[in-house]
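One structure coming up, written as structure tokens, with questions to follow.
Of the protein chains in this complex, all but one are displayed in their positions.
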């Protein structure tokens, strides 16, 4: 299988990863609920969804709910780091809900990003204005 | 042996490589005859010997005889490349005699330096003013 | 049972494993295959193996050149995985300081795998990683993490 008859370039390979994004407004904050797998193929969609939500909140609050994400790799971690930086640059807040969901919390902790991302245990906690990460 | 009682830094390790350098003048050119092994430990001595010879010839001709060198590694190759460049900068000529001596010609050819160094088959040939490499 | 990384195309035919052409196999499928190969009860090791294989494949896609292939082999009596990803690109995989643009793939591989490496053979390189369940993971002791002193930083 090393030498396929047709060599496809990297941008013409099959992509099948699943990611669904659901955005709703709660108490003036935008809650982005992500379900599925965040990887090289889907990370751009996650970035885009967060960017749109941040634009909608206009300096407000965005809550990213990752409790139903089943896979998060380094492409996803980069998206989270960069979105957090971008939110700060816009004077907005990006709060990430992970609870104990292992496929999400494990890569975050192993790369030390729990020190960088604003992590919360539940959407309610993240929506609580007085709560700090 | 991985964890010796005393960890010596790299500059305090044993060196045993042998290199002898013999310099003589022939027809106004300086002939540097090198015998032994050119490696990380002895390459500085080779550099020094060439530098002294180049200084002595004052824009003239230096012939480096490597036919009795039994080992030449990348540290030696770098010394040869740099000395060749230095000679050119001084308007001098550094001609290197290698004949078919395998431990010398093989690393030179494999790294493509036969295109860069001025190589000759014998000291006589290198001393011949009309010869070009 | 062998714990030795195999040469490209030199895998033991008696070892349960499989090879995929990455031009035809989505990353998602590689993750599925790792999950199918490794037993459920391996828990964290299985999740880690999925992540490690995903990172090696992602790197081959992003930084490597085709043809690209991935070989997954059960090791350690089915309690471990050897993931090998081969591409024809010239670059060398190396740990770098993570930043806003990435750099966490090999940090994850280095922390989650018991050993990993690169081998060059006939102009191709294979990046491989081994995870086994019984060996102690080396968390935070790796001196070569020192090259990433600001790896938790954002900018």
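For reference, chains read A, B and C in written order, and residue numbers begin at 1 within each chain.
Following the convention adopted for this analysis, contacts are C-beta pairs under 8 Å (C-beta built on N, C-alpha and C of every residue); 3 or more make two chains touch, one makes a residue touch a chain.
Source: prediction; values computed, not measured.
Taking the complete complex into account, the chain left out of view touches B, C. Only one of B:32, B:54 or B:77 touches the absent chain when the whole complex is considered: B:77.
Remark: the residues of chain C touching the chain excluded from display are 2-7, 10, 65, 88-95, 110, 114-123, 125-126, 138, 141-147. Contact between chain B and the unshown chain involves residues 1-4, 6-10, 12-18, 37, 39-41, 71, 73-75, 77-78, 81-82, 84-85, 102-103, 106-107, 110-113, 115-116.
One rule holds for everything that comes next: only the chains that are shown with their structure count from here on.
Chain B and chain C have centres, each the mean of its CA atoms, that are 44 Å apart. Residue positions of chain A touching 2 or more other chains: none. In chain C, no residue reaches two or more other chains under the touch definition.
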